[in-house]
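With one protein chain held back, the other chains of the complex are shown just where they sit.
Chain IDs A, B and C follow the sequence of writing; residue 1 opens each chain.
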Amino acid sequence: MNLYLTGVILLPLLVSALLLILPPKISKGLVILSSLVLSALALLLYIQVDEPLRITLPHAVNEGIVVADILMLLYFGWVAIRRKSVLVGLLSVLQLGGLLYLLRTLPASEAPQLLVDKLSTFMLLLINVISGIIAVFSLRYIDEEDCSAFRKKFFLSVLFWFIAAMNMVVISDNLEFFFFFFELTTLASFLFIGFRKDEVSVKNALTALWMNQIGGLTILAAIFFIAYNGYGEITFTNLLAHSTAEGVLLPLALLSMAALIKGAQLPFSKWLLGAMVAPTPVSALLHSSTMVKIAPFIILRLSPAIKDTPVAMVLIGLTGFVFIASAISALSQDNFKRILAHSTIALLALMIMMGAVGSPVTIVASLVLVLFHGISKCMLFLNAGILERVFHLKQSSDMDKLGESGPFTALVISIGFMSLLLPPFGAFIGKWLSIETIGTLATDKKLLGALVMVAVAGGGAVLSLLYFKVMGLLIARSGEKDRVQFEKTGPYYAGTTYLLLGLVMAGIIGLPLLLMYYFGPVATTTLGQAVPVFQDGWNFFVGTMRIPMLPMLIAFILLPLTLVTAMFIRFRHADRAKEYMCGEKVNYSFSSFYFTIDRAVPYFSAAGILFFIALLLAALL
Amino acid sequence: MNGYLLPVLLIILAPFIGGLVYGFERIVKARMQRRIGPPLLQPFYDFLKLADKRQMIVHSAHAFLGIMHFVSLWFALALLLLGADLILVIFLHLLSSALLIMAGFSTRSIFSHLGANRTALSILAYEPVLIIIAVSLFINTGSFDAAAAFTSEEPLLFKMPLAFVALLLVLPIKLKKSPFDVAEAHQEITGGVELEFSGLFFEAVYTAKWLDYIFCYTLVFLFAGSNILLGIGLVAGTFLYLNALDNSTARVNYKQMLRFSLGIAFTLAFINLLINSLT
Amino acid sequence: MGKQYEIPVGAQHISLLEPLHFRFTTENEKIVKTDANVFYVHRGIEQACCSKFKFRQVSFVVGRVCGLCSISHTTAYSQVAEKLLKIEIPRRAKYLRMLVIELDRIHSHLLCLSHVAENSGFEALFMKTMQYREFSMELLEAVCGNRIQYDFSIVGGVTRDLKPEVADMILKRLDHFMPQLEELIGIYKNNWTLSLKNKGVGRISKEDAMRLNVVGPFARAAGLAVDVRNETEDLLPWKEVGYEMITDTAGDVHARNMVRLREIEVSIRIIRNVIAGLPESDLVTETKAFPEGEATVRLEAPRGELFYYAKGNKTQVLERLKIKAPTFSNVAGMVHAFTNNEYASAPAIIASYDPCLSCTAR
Partner (left out) sequence: MKLAPYRKKSPWILHFNAGGCNGCDIEILACLGPKYDIERFGMINTGNPKQSDVLLITGPVTKRTRERLVEIYAQMPEPKVVISCGACACTGGVFRGMYNCEGGVDQFIPVDVYVCGCGTRPEQIIDGVVQALGILEKKTRAMEESVRLKKEALKEGEQINRRHVAGEIKPALT
C-alpha cells in the first residue's frame, strides 16, 4: 500500500491517541509537527497520484468496519436514551436495522474498497492543510476555554480523529465504508457541537445528529437500491459505470440527498447554524475544509452520472433557490458567525449546482469554489475566534470600534469578505465561471436556466450587500487614528492568520498555475473526459471560457494591495480636518441597516422540503 | 491595430469627454429650469480649482481609497471599451464601488456612513439587472464579450427591447439622477460618500462621476450593435431622457427605489431573458 | 450602539435655512426618536425692546425678529401699541396692512413650497416655484420699497400710500400669476414621485394637533380650523375682503402643500378685494400719548397665530413686551410628527412645517 496514503490515514489516528495521554507541552509540539507532516503528505500524495489508485484492504478490515459501525450505532442509541431524544433513537434503530439487513443480504464485496484519484487527493490536500492550520489555531483557543484539562486534550484528540475520518470519507469507494465514515464525521461533529455541554449545545448537537443520521439513512437506502437493481458491487465506480442503466436515478438521488443534508441545504440548514455554539475552531473546521465539503465532493463524484438527468435539474433548481434564500437569511443576521454560516450555505449551494450541471467548465468552477471558499472561510472563522477571544465581540453591530482597536483583524476580515466576492480573488473566478455557464444553461435548459440565473444574480447582489454591510461596520476609524497601530494577538493567532492571508494572496498570483496543474487535471479525472485548460498569450482558457490574465493582475493591485496599502500610506503634506458633523461637536452612535425575515423562514423551509420531495419524484418518474 | 485606435483614444480621453458631457448636461438642465446655467467648460474649471485647494483629509486611508476608486473605475471602463467580458466588467465596476463604499465607511462621519450604506443598497438595485442584461446579450450574440455586441450585425435593441428599458430604468441609480439619487441625496446627507473628501482628493471622486457617464452611455451604445448612427441616436435619446427625468421627479427613498428596481426593472430584464432563451 | 443610528441635522445643514439642530435616532433610516434644539438664534429682542428702544422704534426692531413675516410682526406690534395708546387707525391704513400681509403670505408660502420641493429632491420644481415667486417680491418692492423688511406698519398707521399705478400693476401681475399658480397646483398635486415623498409623510392627526396646540397651515392641514383671521374682526376686517378658511384632513406634507397653495388663492382674492374696496382716508393717526396699561393682540402670520403682549407705564419705553411666535407653538407638534417616518423624508418634513426659528427664539 502507498506509504503517503498510509501516513495520511494512520498519522492523525496515532496523534489523536497520543494527544489523550501526552502532557500539554509536548502535545503542542506534536500538533504543530503533525499538521506540517500531514500537509506535506497530502501534497506529496497529490503529486504522486496520477492514475486512479484502487486499493483492496484485507478482509479483516471489512469485519472491523462492520463491528465499529454497529458499535457506533449502538452509541447513537445510547445517546438517544440518555438525552431522551425519540428522533435520534428512531433513526438509530432504523439505521441499525437497515445495516444488519444489508449485511445479511449483500454478498461479500471483492472489489477494492478504496479509490484514490485526483479528486480524492484534491480533497485530501484541502482537508489536511486547512485542518492543520485550524489545529494549530485551536491550541491557544482551547487553552483559554473554560473547561477541565482532560476536555482540552479530548478536544484536540477528537479534532485529529475527525481529520482521519474525513480523509477516509474522500477515499472510500465502497459505499459501506463510505457510510461508516460519513457517520463517523457525524459522530465527531456531534461531540464537537456538544463540547460545551450547556443546554443549547446539547440541543443543537442532537439536531445535528438526527439530521445527519437521515443522511446516513439515505446512503443505506441507496445501497439497498443498488443491490436491489442488481448492479453488483456497491461502489462509486460501479455506480458510475451503470450511469445509464434503468432505475439508477434513485440511488443517485438518495446519495445526492445525503450530500444536500451534509451540505446543510434547506430545509436541513439548521444543524450547521446550530453548530455555532461550539468553540470557534470547530465552526472553522465544519465550514471550510471538512464536513460540509462532503456535499460538493459527493456531487462531484456523481456528476458524470447525474448530469442532464431530471435529478440534476431538481438539484440545480434547489440549489438556486437555496443560494438566494440563504443569501437573504444571511442579510438578516447580526451574529458574526451566523452571517458567515449563512453565506457558507449559499456558496455550498453554488458548488453543488456547478457539480450538478457537470460540464467541464462548471466542474472547474465547483473545484475552484471548494478550494478558495475553504481558505477564505477558514480565515474568516479563525478571525471570528480572535474577535471573540481577544476583542470579546460576537455581534457584528458591536464592532464599530474594531477599526481602531484591532485594525489588522479588521483588514483581514475585509480581505476575507472581498475574497468571496470580487476580482481577482479565486472565489470570484469560480463565481464568474458559474454565471457564464448558467448563461449557457439558459440557452439549453431554457426556463430552468433563466430562473437559476435570476437566483444567482439576485443572490450574488444580496451577498455583496451583506459583505459591504459587515465590512462597513468594522473599518471605521476616526481621523485622529491616522497612524495605524497593529494589535498583537500572539503567535498562534497571528501566525495562522498570516499563513491563511498568504494562501489567499498566493491563490491570486498562482491562479494560472493552479488552473493548469491543479484544477484542470482534477476536473479531467472527475468528469472522465478531457477538460481543456490551456494558455494562449495573456489569456487563459477553461473550455470555452476566456480568463484574461492582465486584468486579473491589475485587479490584484487594485483590490488586495490597495486595502493593505491603505493601512500604511500616509499623506504627509495633507492636513487633517475633523469629520463634518453639521458644525456640532457631539458624538453620535453608528450602526447599519438591518433586515428581518422572520416571516419568510417557514416558507424557505417548506420550499426546501418540496424540493426534496421533487428530487425523489424526479428519480422515480 | 487599427481597430484598437478608437477605443484606446476613447479610454485616454474618457475623463475629458465625460467632463464635457457633464458640462453640457448642466447647461441642458439649467435650460430646462429656465436658467442660463454655467459655461460648458465649468466642470474643468471646477477641476482646476480643486487642484489648487489646500489638501485636507480625514485620514490617509480614506483619501487613498477615494483615489483608487477613480483608478479602478477607469480600468473597468477601459476594459468595457476594449470589448472585454461583460461579467468581468460589471464585477470590476463593483470593485470600484466597493472601494468607494469602504472609503465611506472608513471614517467616523455619520453622513459618509449613510451614503456608503445607500451606495451598497443601490448596488443591490442595479447589479442583478446588469448581470441579467449581460446574460441576455450572451444569448443573442453567443459571447459574453462586449466586443461581440459592438460588432453584432443586427442591433441588439430589436432583439432585447425590454432589457433596454430595464437598463434605462436603472441608469438613474448609477448616474445618481433624480428620482434615484438616494446615494448622493444632497438635501438629506449632503453628498453621502463624497462628503468627507476635499481638494485634490475630492477631485478623484468628482471625476469618477464623469467616467461613470461614459461607462453608462457605453452600455447604452452596446444595444446598437455595429450601427453607429443608431448608437449615437440611442445615446442622445438616453441623455435627453435622463435629464427630462431628473427634472420632473422628486427623489424617492431607498426602500421605494429598491422596490421599484427589483420589482419593475428586474422583472423586465427577466422577462426579456425568458423570451430570449425560449425563442 | 446596537441598531440605532443617530443623525444630526444642523446647526449647519444644506436643507436648513436657519441654525437649528435635530438629532434623529433612526433604525434602518426610520426615525424612532427626535430631539430638537431650536434656540440657536436667541438674541434677546424682547429685553432690548423694553430697555434700549423707544416704543415708536420698536416696530422696526420687531420686524427684524423674522425676515419672512416681518410685516406680521410690525403690524402686530403696531396694533398692540395702538391699543395701549387707545387710538383707532384710519380705515385705509387697515386695508393697506391687509394688502401687504397677504402679499407677504403669498411670498412666504411660495418660498415654503419651493423649499419643500428642494428638500424632496425636486430641483426643477424648486426653480419653477422660485421663479414664479419673484412676482410677489417685485410687488412688495413696489408697494413698500424693499424686497424684504418692509417696515410698512408703524404705530398709528402705515408709512406709504398705494399709488394707483402700483394698484394696477398688482392686478395685472396677479392676473399673470393665476395660470402659473394653476400649473404649480397641478404639479404639487399630481407628480407621482413627489406624492411618494409627500403623501402620508410627516403626518399628524387632528387629535394630536389639538393636543399639541399646533397652529397655522400645519394645524389646518390636519383638519383643525384655527385661523385668527376667522376669529377676530376688531382690528383688521378680514371677512369684509373675502376671507375663507382652508382646511385639509390628511395632515401630511402633501396636505400642507395643498393648504398653502389654496391659501395663496384666497390671498389673491383678498388682495383684489382690498384694491377694489380701498377707502379714501389718512394713513396715520397722530397722537402724543404714551403707552399705558396692558394689551394683547393676535394676528395670523403666514405660519399661524402670532401673539403680542405689551405693558406700558406712561414712558417712552415699554415695561414689557412678549412675543409668542407661531413656530413656538408648533415645536411640540413638529417633533411629534417625525416619528415613524423615513429619514429621507425628514428634510421635506422640516421644510413643510415652515419653521421660523428666529421668530421662536427671538
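Keep in mind that, in the parts below, a residue touches a chain if its C-beta (ideal position, glycine included) is under 8 Å from a C-beta of that chain, and two chains touch if they have at least 3 such contacts.
Note that the coordinates shown come from a computational prediction; the quantities given were computed from them, not determined experimentally.
Shown chains touched by the hidden chain across the complete assembly: A, B, C. Only one of C:147, C:172, C:189 or C:239 touches the chain withheld from this view, namely C:147. One of A:24, A:97, A:583 or A:602 touches the chain omitted from the figure, and that residue is A:583. Contact with the chain not shown here comes from a single listed residue; of B:198, B:218, B:253 or B:276, that residue is B:198. Subunit A residues in contact with the hidden partner, per the touch definition given at the top, are 575, 577-578, 580, 583-585. Residues of subunit B that touch the chain left out of view are 26, 30, 33-39, 42, 45-46, 48-49, 51-56, 186, 190-191, 195-199, 202. Take subunit C: the residues that touch the chain left off the picture are 11-15, 17-19, 39-45, 47-48, 52, 60-61, 64-68, 70, 111, 114-115, 126-128, 130-131, 133-134, 137, 146-149, 356, 358.
The working rule: only the chains that are shown with their structure count from here on.
When every chain is reduced to the mean of its C-alpha atoms, the one closest to the centre of the whole protein set is B. Ranking A-C and B-C by contacting C-beta pairs places B-C first.
Each chain gets one centre point, the mean of its Cα atoms, and the points for subunit A and subunit B are 37 Å apart. Subunit A and subunit C have Cα centroids separated by 66 Å.
Centre-to-centre separation between subunit B and subunit C, using Cα means, comes to 43 Å. The set of subunit C residues that touch two or more partner chains comprises 5-8, 13, 29.
Shown for subunit B are the residues in touch with two or more other chains, namely 110-111, 113, 190. Subunit C contributes residues 1-13, 21, 23, 27-29 to its touches with subunit A in the complex. For subunit A in complex with subunit C, the touching residues are 397-398, 400, 581-584, 586, 588-591, 593-594. Subunit B contributes residues 32-35, 110-111, 113-114, 178-179, 181-182, 185-188, 190, 246-256 to its touches with subunit C in the complex.
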